[in-house]
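For reference, the structure is listed below as structure tokens.
Yeah, one chain of the complex is gone here, protein chain that is, but the others are all in their spots.
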Amino acid sequence: MANLATKVCGVTMDPPLVLASGILGVSAASMARVVRCGAGAVTMKSCSLEPRAGHKNPCVLPFEHGMLNAVGLSNPGVAGASKVIAEFRTLSRAPLIASIFAGSVQEFGRVAERIAEARPDIIEVNVSCPNVHSEFGAPFGGDFDATAAITRAVKDAAGAIPVAVKLTLQCPSIGRMAKVCEDSGADAITAINTVGPGMLLDLATRRPILSNGVGGLSGGAIFPLALRAVFEVRRHTGLPIIATGGIATGDQAAQMILAGASVVGIGTGVYTRGVTVFEEVARELGDWVDSTPERSLEALTGAAHG
Amino acid sequence: MANLATKVCGVTMDPPLVLASGILGVSAASMARVVRCGAGAVTMKSCSLEPRAGHKNPCVLPFEHGMLNAVGLSNPGVAGASKVIAEFRTLSRAPLIASIFAGSVQEFGRVAERIAEARPDIIEVNVSCPNVHSEFGAPFGGDFDATAAITRAVKDAAGAIPVAVKLTLQCPSIGRMAKVCEDSGADAITAINTVGPGMLLDLATRRPILSNGVGGLSGGAIFPLALRAVFEVRRHTGLPIIATGGIATGDQAAQMILAGASVVGIGTGVYTRGVTVFEEVARELGDWVDSTPERSLEALTGAAHG
Amino acid sequence: MDDRMRTWPLLEVVEHNPGLKSFYFETDSEVQPGQFIMLWLPGVDEKPFSVSDVDDGRLEVTVKAVGPFTRKLMECRPGERLGLRGPFGRPFAPAEGPPPLLVGGGCGVAPLRFLHRHLERRGLSSTFLVGVRTAADLMFREEYAGGLAMVVTDDGSLGERRLLPDKVGELLANQTYGTLCAAGPEVVLSTLKKLAESRGIPSELSYERHMKCAVGLCGECCLEDNGLRLCVEGPVLRHPLPR
Partner (left out) sequence: MDDRMRTWPLLEVVEHNPGLKSFYFETDSEVQPGQFIMLWLPGVDEKPFSVSDVDDGRLEVTVKAVGPFTRKLMECRPGERLGLRGPFGRPFAPAEGPPPLLVGGGCGVAPLRFLHRHLERRGLSSTFLVGVRTAADLMFREEYAGGLAMVVTDDGSLGERRLLPDKVGELLANQTYGTLCAAGPEVVLSTLKKLAESRGIPSELSYERHMKCAVGLCGECCLEDNGLRLCVEGPVLRHPLPR
């Protein structure tokens, strides 16, 4: 089978399939298991300076076409996350991406500085979580200047550790936003976070089902939106792209590669196809690469733009 | 069964199920048939000042979770549309909503003036089509000032005919946008248009499948986004709402009513459930209304906010 | 093959006459005679074509070059990947009882040929009449020259020199058929419809209109009088018509 190993910001992921942030990313043991199930790298659940409790249940809500979630960024804080990184290193040699968020530009810098000490392979900057408006104001990810400032602050704090900025569709132009990140020093783009938010109501009680009222949309429903986002990011920048959004098959992963992704993130696919989705997508992706004249993922990356 | 007849801007729709714009809305005969299949009102395909050819095929692309389309607003121009209105009046007594779009504020006024002469029951202003960027610039629907100006221009031209503004999610806040429309004189809000746009690629040819490259996302995938949009519009305004986006069942229609919709639009549901979707949703909606203590749609409208 | 677009390698191309070819694709779908597929030439356009046979896992469409799309299609070679979605639409549904009369005019021969073979494979008999302007327009000439179908041409270059509707009138007068199944130019169809009506038998007629979505949404293919969508309620309509 084709060699799928892929280098992003100097970090080798084999296969180029990454566990997306917020999925099974709270403990070292669970991330190590995801690696045993075929992931080439894992992303931790986003962490903040201090621990956060998150929202009450229901906070995850499957529906016919995907999933709504409003977990509320529950996390053990950067200190707890750093311990998890250290523990993960004892269990697995796969690359680990730490994900961070914060309520201000300065705080992003502080969290980055702290997490950098734990030496993750990449720091992913979550400027785009749709579930924490009230506490942190509108998501930074919709604002070019705020995103630029956060990117610079995190880069300053991260030292040699590469920084990926995770973008949202809830912005005027995701392509231009990616360019802003590139110009501000980002080393990679992750696209996309959940879409919306959305809502589902229960007819009997007439209430939103999610305890938070609304939640971010993920899964199959958003695949075409994520694909087009990746296509746009590639048109606007030369940065490597971690493509995330609705991917659960090799066909979808391949579309992302053609659109410009270097590696592919899987979140909700762990639900729709089970945790061995990584093994399965790797096999399907490999078969596809083998069926092309190029027989090389790198040569296929962005080929839809050719 | 419960009486479902609903008055919106003085126009009675029975049942309160509207054929959404762009679906079977090009000829009088097809709209009349949709009424025979149970729709309480029909919306015409959006028309512009001059005729437009639209995009080549493929321009409509079903996928697992919905549909992408980039029909490109093909239409016979306002003169042709006016003839269709006249013909529809000879075939059906159901209310007809004319949908208009244009490339400038002034032109919106001119199209409104012309279409008003044909006396549709409501004029719907499509400020939000995602498929005509290049020719008309970024969609007006993302810009508060542009949408306000268009609303005023159309209201001025429409005389006594009520005006509904059709909003998109691709704006900073759909609730605030609705308020802007209300303040500018709109009589109703239609929410939402298609989402995105999105893209799907063919692996073999490595091209986007849609001739236009990208297309608007509709159908089941967007229902939670549309529901939350309607909820937000209701929170920000007192205007009646025509809720559109992913609705194909009575349960979904009922969720929209609870979120604040007065009537419900169905587009892609005509594909997923067949053209008799209107009859079926009316029956299901009626059963639900009968199962509530209120037994009245009006009393249930917006009840999720209570 | 389903409603979603997917590309398939072209397995084989057979030229019947200049500008008249059959194209073969692998298929995994149940297709009924009278149904059509949407054929996508990437970068060019996508157009509807009747399926002219499905046999042994191979789907066949037979196309006449009439304009830009069909001319481009004539240049396609085996191995190229073309997009297919479908099958779409209501197929022929001849009534049980006396055998049907199958009538194909021009490109309308394609779906009737599938119907004819389909009935034959089920041990059902039918009478098959094809009519074209001139011999060079005839799809599957090889087959029909051998007598599998009655052939009429406007110019007498093959089979009887006769206008198609005249021949149908004669057949209907001399024998009892269960259903008249036909495809061809709309003017021909409306004459055939009247002939069937006057004999008191139902007709199943396939109409060719421009199609865009093929899934019943865009309204492009709707009939002017009753709003029926030819891509869903058609392309084969039974007379008298449904709602």
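Letters A, B and C mark the chains as written, and numbering starts fresh at 1 in each.
In this section, a contact is a pair of C-beta atoms (placed from the backbone, for glycine too) under 8 Å apart; a residue touches a chain by one contact, two chains touch by 3 or more.
Source: prediction; values computed, not measured.
Partners of the chain left out, restricted to shown chains and counted across the full complex, are A. Per the touch definition above, the residue from A:16, A:175, A:197 or A:267 contacting the chain not shown is A:267. Among the residues A:4, A:18, A:32 or A:167, only A:32 touches the chain that is left out of the figure. Taking the complete complex into account, residues 22-27, 29-34, 36-37, 45, 56-64, 67, 69, 71, 200, 202-205, 207, 209, 211, 267-268, 270-271, 274-275 of chain A touch the chain not shown.
Here, only the chains that are shown with their structure count from here on.
When you average the Cα atoms of each chain and compare centres, the chain farthest from chain C turns out to be A.
Inter-chain spacing, taken between the CA centroids of chain B and chain C, is 37 Å.
Chain A and chain B have centres, each the mean of its CA atoms, that are 34 Å apart.
Across the assembly, chain A contributes no residue in contact with two or more other chains.
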